[in-house]
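Removed from the display is one protein chain of the complex; every other protein chain stays in position.
In order of appearance the chains are A and B, and numbering begins at 1 in each one.
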Amino acid sequence: MSEESKKYVCPYCGEGFDTAEGLKEHVFKMHKGRGLPVPEGGIRLTINKSEYDLTVEPNWTLYYLIHDVLGMTGSKQFCDRGECGSCTMIVDGEPVLSCMMLAIECDGKTVETAEGIGAEGHPLIEAYAKHHAMQCGYCTPGFVATSKALLDRNPDPTEEEIVEALAGNICRCGTYPQHVIAVKEAAAKLQVEKAAGRGQK
Amino acid sequence: MSKQSEIETERMVEMFDNLRADKYPPKEFKYIGQKGPRRVDGLAKASGQADYTMDVQLPGMLHMRFLDSPYPHAKILKMDTSKAEKLPGVRYILRYDDPQLPESENLGHVPTFENDKPLDGVAHFEGQPMGAAVAADTEAIAEEALSLIEIEWEERPFNLDPVVASDPNVPLSFPERYADGNYWNRGVLNEEIHGDVKKGFAEADQVIEFKITRTGHTWVGPERPCGVWRWNGDCPEVWLKHQRPYVGKARISSWFGGVPMDKIELHMLYQGASFGGWTHVDWNLGPLYCAAVVSRRTKRPVKYVFNRREDFFGGSLDEGVYFVKVGFKSDGTITAVDATAYNANCTSPIFNTVLHLHENTRIPHLRGTIKSIWVNKGPMVALRCEQLVPVLAQTMTMDRVAAELGMDPIEVALKNDGGEGHDIDWLNEQKKERGFEVHDSLKECIEKGKAGFKWDESWHEPGTRKLPNGRMHGVGFTWTHEWSDSAGTGEIAIRIERQDGTATLLGIRCDNGVDAENSYCQIVADELGMRLEDVHYNPHFDPGFHTNSPDSASSMSINGWAVRHAARILKQKILESASSPTAPTQRGSYQPAFRNTKPEDLDIKDSVIFVKSDPSRQMSLADFVRRMGTQGPLANTEFQGVRGAWSEPLFAYGYHVQLGDYNPNDPRQKFCRQAHFMEVEVDTETGAIFITRVVNVNDVGKVINRMSCEGQQYGGSVMGMSRGKLEEVIHDPATGVMLNGNLIDYKVATIKDVCPIGTILVETGLGYGPYGLVGIGEDIATLVPALVAPAVYNAIGVWIDEFPITPDRVLKALGKI
Partner (left out) sequence: MKEFKHFNAYSIDEAVSLLGHYGDRAYIIAGGTDLLGKMKDAILPTYPEAVINIKTIPDLNYITQSDGILKIGALTTLAEIADSEAVRSRCLALAEAASRAASPQIRNMGTIAGNICQDIRCWYYRNQNNRFSCLRKGGGRCYAIKGDSRYHSIFGGSVSGGCMAVHPSDTAPALIALNAKIKTSSRIIDAESFFEVKPVKTTVLRTDEIVTEIQVPEPPTGTSSTFLKFALRQSIDFPIVNCAAMITVKDDKVAGARICLNAVHVVPYRAVQAEKVITGKSLNEAVAEEAGQAAVAEAKPLEHNRYMVAVARTLVKRAILACAG
C-alpha cells in the first residue's frame, strides 16, 4: 500500500500510518528529541558573512544553490563530479566540493567563496594576480578558496604543504608553479599584518 | 591626413605580410619586456568576479540539452518524443527532422571545409549530440526529458583504428559524407617531396625504421562548450564561448536567410580555455543554431551547456600511427627522412610530417605523407597545437639518430640545423637579406639551456645510471623552430578618452587568459608615450573591430603589428592636433595648445605632451582632451574669463595582414628556435615514470610581457608532461563507447604530478613580428610530450613507441610482461 493512501503521514520521515495513535507512537519512538518539523527543504546558511533563509529542493547541490539560484557565480563548475576542485568552497572552515554536497544537508553551515575572500581583502587575491597564478581563470576561485582554507589553518605553510593542500585542484592551463609562489607571498603578508595587529581575524 | 600620419600609414602598408625584420623599431622600451605589469584580469579572476558564458543567467531563460548517441555509428529510424514533451517544465523539443532545419549550414569552422547539419539524425561517434535538443525550465528537467525519448536505432558497423579503417574493404565510417571510402584528405599538405628520398637512403651509412603510436588526447576545456541566444526583436544577442568571435558573428549573419552584422550583439565574456579544439570543430556553432531556433519558437532566451562528457567531443589531430624511416651518416648528419602518418579524423592535415624537418634543417631529402582516415570517433582538430605531428616526427628522427650513433642529441641537432635543405650558413644569409641581425638562435638556446639544465653533468649513456632510490635516471632533449603562426588578419583601434586622456583599446577578442590584453597595452603605452596605467583594454564587447584570435601564439605578431600601427598613427594625430589650430568654424578657430610648433617638435612621455627642445612647455593629455569643455552652448565662447576650447576626437585604427603559409613555400624562413630539456626517473619494477626536471628555452625574438611568456612555458610544460605520460582517450573496442569521458579516468596532471620547471627566454630579435617578436603559446605543449620518449630511452636504454608512455608500456618495453 502506498504512503499516499495512508491517512497519517510522519512529517519527519514520510512513513505512513493508519491511525493517529500509530503515528504518535512512531514519532515518539523514532524522532524523540527533534524540534518541530521544519518546512521541507528549509535551511539556513551563512554565505560570505550574510545570512540566508532558504527553501531548497533535495536534488540541488550546494554549488547549484549558490551559483544558479542565488546567482553568486564566482565558484565554477569544471567537472561536476568531484574530480577537479573548481567548485571548492570553504564550509565550516574546511575546503569541500560544493558540487558533491546536497544543499538540503547544509542547514546551519557557514560558507565562504572566492567572492567573500575577495571582499574581505585577503592578501591571496593580490598575490594571485601579481604572480599570474591564473590564465583562463576558470579554476582560480576554487584554488583561492582552497588556499585560503589552508592559510586559515596553517598560516605559514611550507612549499610541500602548499602542494599537498592544492593537490585536489586541477588547472588545465598549467599554472601550478605560480600558485605556490602566490600562496607563500600571501602567507608572508598575513604574518606581517598579524604582527602589526591588522588584517584577518 | 597630414604628412606625419601618411608616413605611418605607408609604413603600415609596407609591413603587411612582413617578409623582413622590423624596419622601424623604437629606440627604447619602457613597458615592453618588463616583468611586472599587472594582469588586467587578475583581481577579477581571483576574487570570483570574472563572469563566463557558463555563468550567464537571463530572465525567462530556458536550458537546452542534447541527446547523445549511445552508439558509435547509428541512424535514427524513429523517434517518439511524446513522453518527454509531457514532462512538466519541458518547453520545446527540437527534432533532427524538423522541416525548418537546413540540410547543411556553415556552423563555425575555419577555414570552410564542410557544412554541417545543425541537428543530425545520424551519429558517427558515440556520445555525439544529435537527434533532439530539449529546452526546459531547468537543466535537470531537460536531462530527465532526454531519458524519456524513445528511439528506434539502426546500428551500423564502426571503426576505431585509422590503419584498419584505411583498408578499402572495411565498412564506411561516415557514408553520408564520405561515400567513397574512409581515406579522406582535404588538407593542403598531404604529401611533400623535397629532394629524392631514394637517393638519400642510398647515400646513408645507416638506415633505421620505426613505428610510433599516439592514442587520442583531447582539450578538456575547463569551461565546457556553452552559449546563450536571445532574440531582441529580430536582433540576435549572443554570448559565445568561442576562440574566434569574428567567425562566430560572421557565421551567425549567414543564418536564417541573412542577419545583418549590425543587428548582432555579441558578448565575449571571459573564456574558460579551449586550446583550439572545440572552436575548430565543424559543428561548433551547431548547438547555438539550435538554441536560436528554439529561442525564436519559444520567445525565450535559450542557454545550452555541454556536460563534462560531451566536452570529450573529439580531440587532437595527432592521434594515429607514424611510420618513419631515417637515413644518416655516421657523423650524425641525416640524409633522408620518409615519414607517413595515419591520423584519425584529422580535419586539418595541413602540417605535414616532415614540415619542421624541411623548415629547420639541412636534410636534403624529405618525404612526408599524411593519411587522414575517418573513424567513428569525434573530429580531430588543431589542439595546442596542430604541429604535434611534425614535432613528433622531428623529435623522433633527431633523437633516434643520436641514440643509434651513441651521440649527444644536442650534437646531432647542431649538425643538422639549417633550413630547407641548406646549412646554417645559408640560413644566416637569409637572415641578413631580410634585415635581421645574425644570431644562431639554436646555438644560443642550447647554450643557455645546457647551463640552466646542467646537461653535461646529466647526460650519460642510455640505461647506465641507477639512482640511490633504485630508479633509472635519464635526460632528453628536443628542439625545433618557433612557429610564429602569424598567418591571418587583425584590426584594432585606440581612442583617447575625453576628460582624462586615458587610452582605450577597441577590439573584440577571446580572452582565454594568456594576458595578451596587457601586452597590447604595453605596446600602446610605449608607442604613445603613455603611462601603462592610463591604457586599458576590455576585449569582452564588440566595438566592430575584430582582433586576430585566438591569442596564444598566432596572434601576438598580427595584433602586435595592428596595435602598434594604430598607436603610431594615433600619436601623430595627437601631435598634429596639439600643434594645430583647433575647432575651426566659420568664425575662426582656437590657437593650438602648443603655439608655434610643428608636430615633429613635440613628443609624449608619461602621458604628457611636451616640446622636445623645452620640456617645461607641456600639457598632460588629460588637459589636452578636456578642452572639450561642457559640450553646451557656452563651450565655444569666453565666459567669466574662462576660455572654452575644443580638440578633435583622437582615434585611430590599425590593421595587419599576414599571408603566412603553413607549407614549405612560405617565403619567411623561421629563424627563431626553441630547445627543451627533461629529466626523468623510471621505476623499472612498476613502470612508473617520474618527471623530475624540465627546462624550457624559447627564443621569442623580443619579450613583450615576460610573465605571460613564462606562464606559457609553465603551462605548456604541464600540459606536455600530462600528454606525454598520462592522457589518452579510451574507447571500448567491442562497442565503440568512450570509457573515460570524465576527469578521473582521463588523467590531467595535478600539482603533485609536475616538477620544477626552469624557464629561459632568449631574445635574438629574429621574429617577423613587431620588435622582432614571435609567438610562444602553442609551442611548449607541443614539444614536451614527445620529449618524454628520449628521456625515458636515456634512462632504460629502450625506446617506447607508444604515447602516452604509461607504466604498462614501460614494463612491456623492458620485457617484464
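Heads up, the rule we're going with is that a residue touches a chain if its C-beta (ideal position, glycine included) is under 8 Å from a C-beta of that chain, and two chains touch if they have at least 3 such contacts.
No experiment lies behind these values; they were computed from the predicted model shown.
S.K.: Among B:Ser5, B:Ser607, B:Gln658 or B:Thr750, which residue is in contact with the omitted chain in the full complex?
M.R.: That would be B:Thr750, which touches the missing chain.
S.K.: Which one touches the absent chain: A:Met101, A:Ala129 or A:Cys173?
M.R.: A:Met101
S.K.: Looking beyond the chains shown, say which of B:Leu43, B:Leu101 or B:Ala688 touches the absent one.
M.R.: Of the listed residues, the one touching the omitted chain is B:Ala688.
S.K.: Spell out, residue by residue, where the missing chain touches chain B.
M.R.: So the residues of chain B touching the missing chain come out as 70, 140, 143-144, 147, 309, 685-688, 726, 730-735, 737, 739-740, 744-745, 747, 749-753, 806-808, 811-812, 816-817.
S.K.: Write the list of chain A residues that the hidden chain touches.
M.R.: Counting only chain A, the missing chain is touched by 12-15, 29-31, 33-34, 57-59, 61, 80-83, 85, 88, 94-97, 100-102, 104-105, 146, 164-168, 170.
Here is the rule we use: only the chains that are shown with their structure count from here on.
S.K.: Quick one: chain A and chain B, Cα centre-to-centre, how many Å?
M.R.: 35
S.K.: Along chain A, where are the residues that touch chain B in the complex?
M.R.: 59, 67-68, 71-81, 83-84, 86, 113-115, 117-119, 124-126, 128-141, 144, 163-164, 166-179
S.K.: Over in the complex, which chain B residues touch chain A? Could you list them?
M.R.: Interface residues on chain B, with respect to chain A: 38-39, 41-52, 54-55, 57, 140, 220-223, 270-273, 307-308, 512-515, 707-708, 710-711, 714-719, 722, 742-744, 748-752, 754, 756-757.
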